[in-house]
Every structure is written in structure tokens, then in C-alpha cells.
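One protein chain omitted, others in place.
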Amino acid sequence: MAAGFKTADLLEYYRRFLKENCRPDGRVLLEFRPTTLNIGSISTADGSALVKVGNTTIICGIKAELATPTVEAPGKGYIVPNVDLPPLCSSRFRPGPPGEPAQACSQFIADLIESSEIIQTDDLCVERGKLCWVLYCDLMCLDYDGNLRDACVIALLAALKNTQLPEAVISTETHLPVVDLEKRHGLKVCKHPVASSFCIFDESTLIVDPTDEEENLSTARITVVTEEGDRLCAVHKPGGMSLSGQKLQECINRATVRQKEIQKLTDKVLSSVKTS
Amino acid sequence: MEVCGISNVTLRDFSCEQSLLSRPDGSSSFMQGDTSVLAGVYGPAEVKVSKEIYDRATLEVLIQPKVGLPSVKERSQEQNVRETCEASLLLSLHPRSSLTLVLQVLHDDGSLLSCFLNAACMALMDAGLPMSCLFCGVTCAIAVDGEIITDPTAAQEKECRALLTFAIDSKKCRVMMSSTKGSFSVQELQQCIAISQKASEKIFQFYRDSVQRRYSKNL
């Protein structure tokens, strides 16, 4: 009966649940799906992490390469994030060049890295104007079930914290870079931003951590990124139904709590990796 | 929402012209200071089968930068503009048809995203597409000393600590779109929203005046 109702009118099916302050998967409105984190899953990468938020699975691998710094910023290295949504993760995505969702998410991650200053790009410089590190952060979605951005941000942060850069110097004799793969040191990650995504149903109902189905049915989506100390580093709402200031405050409050939860989770997983 | 302490919102001079192009079904050019965007709308027109949606029109937004090809940055701006337009247009009145909005940057001197939104709104209005409300874009920059500058120039954007762009709707003056860069506090965010809401009143009045000017010949 319920299955038939669901097929016939999915939106109404959801509305009935939301009226009772719960969702079809058993969560209450402001509850996240269980989040699991695995760090260092790719042994060939310089840093990596695998995140699961409910069914949504993101794997992040970081590859460090040496390059010459840009002319505008000779004392800085750079970070190049890229989000890939392969056809594997959902039937919605086609093979070929990245589509709009993937490109928009890549830009979002790039903006986030820049605005929160997770890593001081000065730290990536080996020798001013001559040599610096470039961090290629590849985020690949293995299973797409909504809330891509939250999962991407967690994966990126965990992978950056896991990254061990080899020691590099420019040799004085040959003037060529020499890399010592045995001597490695961790990156200094100064901030800990965490994204929280929300969906709005029918102008008023606010839900957190939407699944793919919920994202498609909702009238608006919003992603709030918070750091420690209750600062915000992104409030991204691509459009959709307009939002009152009060609802926005609700989102921010929930996001602040979520930031603490995720930071605790990341620290716990990191320390467990170190001890083992 | 009322916030005390907002004396006067200063925006650069803006100007607008509607239906200046002959081929598109609706067109506009919008200028905010030296920032200038040209917009053209085609539709409701025939839709490709692969993009057809059975119960509403398909909206496509294309942003053309001043030089070079559109990149990832333009893609994310396209998404912002598209979803804002989708929320204000009554797309279900033209099912199985396509709407195309093309935005060409003529000159970028800061607050580009808000200029895109304003040009888009004027062009959609000019095309006579059914809309539930109007929207406008306002950019706020938070300077290093905490001062909030509305409608910043490119130079001001470069120096600022955070840059926030909002789309405000004309009915309830609420936030339809938000895109931010840099870090800021909750209070600063709420302050910027309040300022944008205040600025939106000016812009909506300007919209009304330019439509008035356009229809002055057949009043």
C-alpha cells in the first residue's frame, strides 16, 4: 500500500512524513545520517580518506607534485581540487567531460579552500619563485545519494590531515630538486571547516542532510560551512525558494553543532590511525 | 526584518536598457558603475528531446566571459543564476519547451554576479515570460576593518576580507540565492542581508521606472 502511494505521488508521500516530524528513512528533521570515516585508504597517494554519509560515498586522494610557483604569487604553492561524478555513482551522470553539478561542486570546494585558508599556501613553498608543492585533491564519488558537498568537505579535510609531504630541497650543485621520500612531514592544517546541507520543503519545512530523492523534491537547497569559533566561511544557496532570516539562523545553529561533531570524529579517527 | 543602524545604502549609478537586440525574444543590458552585462532570452521555443521535462520548461543559462571560453567559475555562476530564475519563473505554464538565457560580460568592475542577476531579471521581464516575482542581486564586501561596502568595485573586492552576493525577491524581500567568499561572523552575515534587503528596494524601484520608460510610448 505504502509502496504504491510512494510511486503515485512521491511528494505527498514525503509531506505526510514531514508533518509527523520524521522522514521515510526514520530520521527526525534535523538528524544527519550515520557518518563513517576511513583515513589513509589509498596507500599510493600522499594522503587519502574515504567518507560515507549514509549511502553517499566519497573517496579523496591527494597527490603532491613539484612545480614552479605562479608569477603573481612566487612565495606560495597551490591546491587544485577536482570533484568527479562518474557514471558509476548514479544513472543521472553520463560519461564524458564533467557536467554542471561536478563543476559547481569543484568551484565550491576551491572557494572554500581559499576563503577558510585551511592550509597556509606559504607552507607549500619550497624555494621562493623556484619550487613549490601543488596538491591535487581528487574527490571521486562512488555512490551518490544526495548531500555531495558535506561528504566532499569531510573527505578533503581528513585527507589533508593525513597527507605526508616528502622533504624536498633544491640541490646546490645541480640546481635540480631532490626529494627524500623517506623523510616525510605532515601538513599544517590550521582550520577545520565543516559543511552542513539543508533542504526546504514547501517553503517552511527544514531538513538536514538530504538524500538524493529529497534533494530532487525540495524547493531550495542551502549549504552552510562553519569553522571553529562559530565563524562562517560559506553560505551557499544556489537559488530556489526564498528563505527568511530566522530559518537561516536555524541552519547556522545546526551547522555549528555539526562542526563540533565532525571535528571530534576526524580527530578520533586520526589518533586511532597514529596509534596503530 | 528591521535592523537599526543602517543609515543609507550607497549603490553605484545603474542604468538599463530593454529590448535592444532584435533577434532574441527578450533582451537587456544592465550597468552598475563600470560593470556591464548584456542578456538575451530565447523562448518558449522547441526543446531537444533529451532535455525535455514533461511538466515544465527547461531553462538553460549560458554565461560568456569577456575573453576566452567559459570555465568552471562561469559554470557555478550559471548554476546560481539558473536556479534563481527557475524559482521566480512560472515554468509549469510552458511544459515541454526550452528557455535559453545568454549572459555576455561586457566589462567586469566588481559585483559581477549581482549584475548577472539584474540583467537576467530585466531580460526575462522583457521576454514577457510569466514570473511569480522579481529578483535582484546585491553584492556586499566586508572590508578588513569590518566596514560593509555595498556594490563594490573590482579594486574594493580585491582588498576585502569577505564578499557576499545575495538575490532578494520582490515579494517578501527574502534571500533567494546566496554565494559567499571569505570568512565572516553570523552577525556580519545578518547585517549584510539586512543591507541587501534595503538596497533591493532601490533596485526594484529602478526596475519599475525602466519598465515605465519602455512602455511610455503606448501608455
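Letters are used for the chains, namely A and B, taken in the order the chains are written, and counting of residues starts over at 1 for each.
Quick note on the criterion: a residue touches a chain if its C-beta (ideal position, glycine included) is under 8 Å from a C-beta of that chain, and two chains touch if they have at least 3 such contacts.
Heads up, the rule we're going with is that contacts and distances are computed from a predicted model.
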- [ ] Would you kindly match the missing chain to its UniProt protein name, picking from "5-taurinomethyluridine-[tRNA] synthase subunit MTO1, mitochondrial", "Ribosomal RNA-processing protein 40", "DNA replication complex GINS protein PSF3" or "NADH-ubiquinone oxidoreductase chain 6"?
- [x] "Ribosomal RNA-processing protein 40"
Open item on the list: If I'm reading the header right, one chain is hidden. Which shown chains does it touch across the whole complex?
Closed with: B
Open item on the list: For the chain not shown, which residue from B:S111, B:S170, B:S183 or B:Q197 touches it across the whole complex?
Closed with: B:S170
Task: Which of B:V9, B:V61, B:C115 or B:L134 contacts the chain that the document leaves out - done: B:L134
Open item on the list: If the hidden chain were put back, which residues of subunit B would touch it?
Closed with: 19, 24-26, 43-47, 88, 90, 93-98, 125-134, 169-171, 207-208, 211-212, 214-215, 217-219
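Heads up, the rule we're going with is that only the chains that are shown with their structure count from here on.
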Task: Intercentroid distance (Cα basis), subunit B paired with subunit A, Å - done: 28
- [ ] Going by the contact rule at the top, pick out the subunit B residues touching subunit A in the complex.
- [x] 1, 72-73, 75-76, 78-87, 162, 164, 167-169, 171-172, 174-186, 189-190, 193-194
Task: Touching residues (chain side subunit A, partner subunit B) in the complex - done: 100, 103-104, 106-108, 110-111, 114-117, 219-220, 222, 227, 230-245, 248-249, 252
